[in-house]
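One structure is given below, encoded as C-alpha cells.
Complex shown without one protein chain; remaining protein chains in place.
Moving on, here comes chain A:
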Amino acid sequence: MPMPLLAALVGLLCGLSVWLVLDLFQSQALREIFSRELQTRLDQQARETLIRFDNYTEAHVSTARLLANHRSLSNYLEPLYWSERDSTPAMLHYQAPAWLPPATLWRPLARPSHILLIDTWGRPREIHRVSLDALPQELYGGSEQYQFDSRERATLTVLGGRPYLLVSERVEDATGTLMGSLMLVAPVDAAFLRASQQGVAGDGVVVGLLDADEQRFLASSEPEKVARGERMETAHRDYLITSQAFYEYEGAALNLQFATLVPHAAVRAVQASVVDVGRHQLLVSAVTFITVFTLVFSLLSARLNRIMSRISFFSRKALGSEQPMVEGGNQLLALEDWVKQFIRLVRKTREEMRLKYEFEVQESETLKRAIMETSLDSIITIDQDGRIVEINTTAEKVFGYLRHEAIGREFAGLLLDEESAARFPALWAGLRQGRAPADLRTEMTALGVGGKPFPAELAIKPLALHGRSMLTVYLRDITERKRAEQEILCLAKFPAESPSPVLRVNRSGVIIYANASSARLLEYWGCEEGQTLPPYWREQVGHVLGSGKVWEVDVAWGESIFSLLFTPVVDLDYVNIYGRDISAVRHAENQAREHQQELVHVCRLSTMGEMATGLAHELNQPLSAIANYANGCARRLQMDNRDMRDIISALEQINVQADRAGLIIKRLRSLVGKQQPVRTKADINQVVREVCSFVEFEARKLNVVIEQELTLSEMYVRIDVVQIEQVLLNLIRNALDALRDVPEEERDLIVRSGCSDEGRSVAVQVIDTGPGIPAEAMDRLFEPFFTTKSSGMGMGLIISKTIMEDHNGRITVGRWHHGGTTFTMTLPLHEPIRIGLDED
C-alpha cells in the first residue's frame, strides 16, 4: 500500500472520530448556552418594552403640562369663576375649545380620548372629546377619588372594566390664581400599547396589561392573538410571558402588571438555526483536519524518501556500500540495519582521513619551522595575554634571549622600548575588534641585545589557533633604511633652505616643486606650485629639454630682477630652474651709471650754463634796481611835491648799483681768464676715452656708437684735465645734439686723435654726420651768446675757445666731406714727436 494513500485513510478516520466526539459534547453545550442566553434576552426585552411604555406615559405627562401651562388656557380662565355650589354639569366640547392650543402642537405626542378641566373640588367643568370613545361614567361624577393630587400626576386605573391612563396637571389663570387641574384621559388599549412600543418590538412580540389578581389580560397590543380577558394559562401555550409590576402608576386597589409575550415558535426557530450552524462548523473543521493531516503526513513521507535516496546515493558513491535491497518484509527494520552499517563505514573513513591529515600537518610544520628558523626577520608568536609563545632563531640572535628564556615572557615589555610598548596594547585591541587592517604594518622601537634600541618594522598578523586568538609578529631591523631615508630627507632640504628660488618643472610646464624663496618669481608668472607656467615659459622649458642645454635669462619684475638658469634633466623629463635675485646688483650698476651721468651733467652746468645764467641773474639785479630808482626819480620829479634829498639819495643808490654791476663783470672775468693755470701731464687719448665714457649712456639713447680712432701711442700734453675734458665734452654733446636731426641709421660720431703742426701738436677731431652748420652761422659760432639751439646759451664755444687759448691751443670748425661738421682742437705736445713719424 503506498504511503500517501495510507496517510489519507488514517487522516479520514481521525477526522471522523474527532467529529463524532465533538458533536456529542458541543450540541449539549450549545443548547445550555442558548437557553441561558434566551432567558437574559427575554428579561432584557421585557425591560426594554416596559421602559418604552414608561417613556410613552411620560410623554402624556409632558403634554398635560404643556396644555395646563399654555397661555391660551390661562387667558381663557381669567374671567371665569367656578363656585363650589355651582352644580351645572360639565360643558362638553366636540370641537377644539378655545383653551387648547392648536392640535398640531400636542397631537403627535399623546393620544388622549378626552381632556378635562376640573375645578379645585374635583368636579369636571369642561370636557373636550378628542376621539369617539365614550368617557367612563366614573369621571363625570366628580368623586373624591380624582381630586387634584400634587404627587400623583399619572395614574393607571381600570374604569368600567377597561384600563385607563389619567394624567392631571394643576391649572392657574392669568393672574396666578389656582383654578383646579387639567386631566388627560387615555384608554390603554391595543392602539396605545402599539404606539408605546413605536413598532420596535418585532418578531411577533406582544405586550399587554395583566390583572395579576385574576391572571387575565386587560389589554394587549395584538387583540386578535391575545384577546381581552384571556387567561394567562391559555396564553402560555403559545407565548413565553415575562410580567413586571408597575411602580410608577400605583392604581387604587388594583394589582396591574405589564406583560411581554414572546411566541414559542420564534424561539424554536432560532434554536434550530443555532444548532444547524454548529453542525456546519463542525463539518468544516473535520474536513480541514483531515486535509491538513493527510497533507503533512504525505509531505513528510516524501521528504523521508528523498533523504533515503540521497544517503544511498552517497554511500554507493563515497563508501562503496550497496543500498540494502528491501524485498518485502518490514521496510523500516531493513532501513535501520542499513543505517547502522552506514555509520560504521563513516567512522572508519574518518579515522583514515585523520591519520592522513596528521601526516600532512607534520610535514607542513616541519617546513614552517625550517622557514621560521632560516628567516632573516625575527618571528615571534604571542598569545592573547601578550605572552611569547614561540620565537625563531633570528629573534634569539637579535634580542639576545634563548627560546626557553623568552617563552612565557610578555612580548611588549621584553622586546620593545617604553613608548612602543605603551602603543602596543591599543594596536592589539584594534586588531581584535577588526578596526585595524588584517595585515598590519607599523614602525616601533625595539630593544636589541643589551637593551640597545633600534628602529624596527613590525608586520602583525592575527591568527586563531584552537579557538584562541594569537598574533604572529614579523620584526625587521630597519636601522639602515632609516639612515638612508634620513639622508635623502636632509638632501631634499637643500633647495628648501636655499635663499634663491629653486623650482622644478616637468615637460608640460607644470611646476612640480617650488621652494619658499620662489614666491616673488611665482608672482611674476602668476601661478602657484602645481599649476602650469605661462605659454612663453612653457615653450622655453620645451626648448631646453629638447636641446638638453642649460639656458640663462634675466627677468625683471617690479623692483626685482632675477637671473634664471634652466637646467634640463633629460632622463627624468623635467627642468630644474635655479633663480638668483640680482636686483641689488643691477640696481647698484644702474645707480652708478646714473650717478655718473648726473655728475657729468652737473659738471657741465656748473661751468658753462650755470655761469651764463648766474651772470644774467646777477647783472639783472643791479640793473633792475637802477631802472627802478631812475623811474621813481622821474615820476617824483614830474610831480610837484619833490623832495630833493630823496632824489639825491636815490641817485646815490643808482651809483651803488652801477658799481655792483661792474664788480660782477670783474669777478666773472677773473673767474674765467685770470686764474692761475693748473697744468698736469696727461695722455690726450686717455682724456678722450674718459669723456667718451661720460657720454656713452646719452649716445646709446640716441643709438649712436662713438667711434674712437685714436693713435696707438700715448700723446702727452700739459693741460688742466678738467677744463680740456669740458671742452671735449662740450664738442661731443654738440655733435650728439646735431645728430638728433638725422635718421638713426645715418648717425655717426667719430673722435679721432692725431699729430699735427709737424709733430709739435696733437689734434683731436670730433666729427658728426649731422645736418652741418649753415655758412652764415659758421662765422659767428665763436661770438658770445650766439646759438643755433633753442635751449642753448651761446656760451659753450666761446668758453671752449677761451680755455683752448689759455692752453696755447686752438679750436677750429670745418665741414666734413661727408656732410656734417668737424671740430678740431689742437694742443701743443709736451714732448714733440720726430717729424719722420708724422704721416702728413
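The rule we apply is simple: contacts are C-beta pairs under 8 Å (C-beta built on N, C-alpha and C of every residue); 3 or more make two chains touch, one makes a residue touch a chain; residues count from 1.
Definition applied: contacts and distances are computed from a predicted model.
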Query raised in the report: Just by its UniProt name, which of "ABC transporter permease", "5-oxoprolinase subunit PxpB", "DNA-binding response regulator" or "NAD(P)/FAD-dependent oxidoreductase" is the chain not shown in this complex?
Result: "DNA-binding response regulator"
Query - Contact residue for the chain not shown (choose from A:215, A:243 or A:653) - result: A:653
Query raised in the report: Which one touches the absent chain: A:345, A:623 or A:742?
Result: A:623
Query raised in the report: Where the complex has a chain not shown, which of A:520, A:636 or A:752 is the residue touching it?
Result: A:636
Query raised in the report: So which bits of chain A touch the chain we can't see?
Result: 613, 616-617, 620-629, 631-633, 635-636, 639, 650, 653, 656-657, 660
